[in-house]
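Take a look at subunit A:
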Amino acid sequence: MDATITYETQQIWTSWFAVYLYLGGLGAATLTVTFLTDMYLRPYKELVLWGAFSGIVMLGAGSGLLFLHLLDHMAAIHVMNPLVLFEKPDAWIAWGTQFISWMMIWGFIYAFPYMVESDFLRGLPILGWVLGRPWVMFLAAHAGNHFRRTIGWLATINGIGVAVYTGLVLQSFPAVTLWHNPGVPLLFTASAFSTALAYLLLVLHLVMNREEDHPIRVIYERIDLILISTELVILFSFFTYLQSGSESGYRSAELLWGDLGWLIGFIGFGLLVPFFLQLKGVIWRWPSRYPIVASAVLVLCGGYLLRHYFMGAAVFAYPG
Partner candidate 1 sequence: MTWKFPGLSRRSFLAASAGGAAAAATGATVPLALGTGRASDDTDDEARISYTICNFCSSLCNVRVTTRVRNGAAWIVKLDGNPHSTLNRGKICARGQAGLRQTYDSDRIKTPLIRVEGSKRGEYAFRSATWEEAWTYIGERLKQEKIQPWEWTMVGGWTSCVFYMNWAVPFALANQIPNIIASPMQHCVTTGHLGTDAVTGNFNVHDEILPDYDHARYILLIGNNASIGAVSTSRMVRMAAARKQGARLVVLDPRRSETAAKADEWIAIRPGTDLDFCLAMLHVMLEDGLYDEQFLQRHSNMPFLLHRDDAGEWALALDPEGRPQVIAEGDSEPRALPAFGNDNRVDVNGNHAYPRLAVPENSTAQGRPVVTVFQAQRRELDGYSVYWAERSTGVPAETIRRIAHEFGRNRPAIIDPGWHGARYGNVMMLRRVQAMIQGLIGGIDQRGGWVMSGEYHHKAHAMLEAMQHGDPGGPPLATLAGLPFAKMVIDAVSNPEHFEHGKPGFAWAFSQQERAAGRDWVMLPAMADCGLKESVTGRLTYEGEPYRTRALLINAANPVRHYYPDTYWKDILTHDDMALVVVVDVLPSDTTPYADVILPNSTYLERDEPTVYGNGVNQDLALTTRYAAIEPLYDTEESPDILYHLTEIISGNTKGFVDAVEQLTGLPARPVREAFARTRAERARGAFSAACREVAFVEAAKRVRVTPEELDHALRSRGVYHEEDWETLLETTAMPRVMPMPTGSGRLEFFSTLFADLREKGGEGPHFSPLATHIPAACRDGTRPEAPLDDDEFFFTYGKTPTVSYGSTNSNNPVLAAINRFKRDIYAGVWMHPDRAARLGIATGDPILLTNVRSGQRADGVAYVTRLVHRDTLFLHSSFGVENPALTRSAGIGTATNKLIPYEVEPVVAGFRSQEFTIRVARVGKGAVT
Partner candidate 2 sequence: MTRYVMVIDLNTCVGCNACMAACAIENQTPVWKSVWRTYVHDTEIGTGEDVHRRFFPSLCNHCANPPCMTVCPTGATYQREDGIVMVDDALCMGCQACALACPYRARYSATYEDIEIGRRFYGALMRDRPSVDKCNFCAHRVDAGQEPACVETCVGSARMFGDLDDPNDRISQLVKSGIARPLLPHLGTRPHVYYIDDLKRS
């Protein structure tokens, strides 16, 4: 039926959801990267605590945001029951909820022994007292010794799941060409890990500025460089993909590539500038850490802009 079509952007999931998707990807990937670092590069208590703490707080904040936007908060209980995955294995938000929950739980358990060992945390008022309890220390020792790698992997897999899910959830909406394609999960996953690495680079450069972390920082920079390149390739693919095939996509392209915030803010400062800064850093080394710090800040801002524009440039083609 050849109906007249009304083209509209949407007002259902707006900037708050962009924040949520951003925090989700960033937090989960941060936790994941720190755990993998701890498991395979070298044990690194502070980094894990940073990663777990950041991940849990960011996911908590993002999920809290999402929770507040629900229509019926009480009914959220229905998605928190893990058995929902057998009922609705096709629903990405169900998976996402489970990934988030289990990432936070396993992440906490993985970080727990390090919490007990942390002088800083032991020095805090209430938390310090709790961490000093004998039964707490007993539990920590258990968690710390048995199944440590398993727990780490459980947290990691769920963390990767969260990062990928943020893209899969948008892909599942068929009415928007910008969203309904396999490029979105790839892009969002790459972006999640890229922002996570940028965040950790900031932590490693500014908060825990330690000489012995140099190898870790180098690896992070290199991986980040690869991820940024990957994003650029995927975005180029998007650019050509949206040019024809669907009016919804064409209009999204017009909205995106006609907007200086996207072009200069995201592509320019969020990707290209960090790419070159990090390229120089990887090949020729920077004399100081500040170019990398700057690059990391830009990547972090860019990561939000990506999701902001993806929510805002979505074009629905409604009949009627």
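Criterion: contacts are C-beta pairs under 8 Å (C-beta built on N, C-alpha and C of every residue); 3 or more make two chains touch, one makes a residue touch a chain; residues count from 1.
Regarding selection, all candidates are chains of the complex that A comes from, given by their letters.
The model shown is predicted, which means the values in this text are computed figures rather than measured ones.
Touch between subunit A and the candidates 1 or 2 in this complex is found for 2 only. Residues 1-4, 6, 10, 12-13, 66, 69-76, 78-79, 84, 87-88, 90-94, 96-97, 169, 172-176, 316-320 of subunit A are the ones touching candidate 2 in the complex.
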